[in-house]
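Removed from the display is one protein chain of the complex; every other protein chain stays in position.
== subunit A ==
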Amino acid sequence: MDIFRPYLNVIKKAVNQDPKNSNRLFSNAPDESYDLSYIQGLRNELPGLETLNESRQLIKGLGSPLITSLPRLGNHPDFSHLRSTTATEKHWIISAFVDVQKSTQLHNRFTLATVALITEGIVKASIFAVNLCGGYVHRIQGDGLMVYFGGKNIEKSQATKDALKAFAMISFFVKNDLKDYFESNGIKDIYTRSGIDLGHDNQVLWMYSGIGESGEVTTCSLHTSLAPKMQATASSNGIVVGQYLINQLTSVDKYFNRKSKPIWDYEDGRFYDHYDFNWERYLVDNNFAVQNQTGDILLNVGYNSKHLNPVNLSPIAKNSKPYFDFK
């Protein structure tokens, strides 16, 4: 089963049961006139840590340690000692931003409770993907996330691969599972845009920003700031990454296309480049996804091939009637 299917199923139920959507041709009634008590039940159906641990064990093996709780936002575990202090620390990090575009149109179609549940489903699915790939969710902004990959016990190259994998999976979820379903319900152009960049040790300052409890352990870095700028240049369902990130990979030609205009001018004759990431090719090439007969991509991460029935091969196989004429 596709690892995002539990999230999609809850979103489907919410859409199918939404009274505003089903009555929209006949009524302009306010949300208050509908019984929306079922929403709470659906919220409880959204997967939690148990699903995350099941998927981790499918991917990493039964011996992988269970996650008992996810770290709190704005408090990266490797730098949490900076909380409520004036101390700072220089350490590399990969900063990444993703959000869902054109999701405001959901308000025209559904009750507020359904929109909230859809948003919660997308955010939880994204948090799931980030944590599955070893990332850390730093901040939630509506239907968007700010995420860090990296820390004190991981290599840059591994964190880079983790970031690309997580964001490719999130993009896949919205571009395929979610979009197909929304389009079949008349909602078009829902898509993600993402930006990812790496700042090295001398380019990233970790610090506590805020007053008292009203603050977060965060980074001050050109490259943390460039990531959302890259996100703004991404195409629909696109992921844009910075030069330092792709420098961590050995094979890049297949996956990255340099954008014609650099993302940053250092004003000393140097420029910083950014690249469109062909995440679909990356998923397939690295065995995180497979393609069907027509080239559609299906996520393979944590996939459990149960309940296979040869009857479902027949519509494709019937076009083949083999012969043998070798001597």
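Note that in this section a residue touches a chain if its C-beta (ideal position, glycine included) is under 8 Å from a C-beta of that chain, and two chains touch if they have at least 3 such contacts; residues count from 1.
By definition in this document, contacts and distances are computed from a predicted model.
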UniProt protein name of the chain not shown, from "Ger(X)C family spore germination protein", "Phosphoribosylformylglycinamidine synthase subunit PurS", "SEC-C motif-containing protein" or "ABC transport system ATP-binding protein": "SEC-C motif-containing protein"
Residue of A:Leu70, A:Ile140 or A:Val284 in touch with the missing chain, whole complex considered: A:Val284
Option from A:Thr86, A:Asn153, A:Thr250 or A:Gln293 whose C-beta touches the chain left out: A:Gln293
Footprint left on subunit A by the chain that the document does not show: 2, 280-281, 284-285, 290-295, 298, 300, 303, 305, 307-310, 312-326
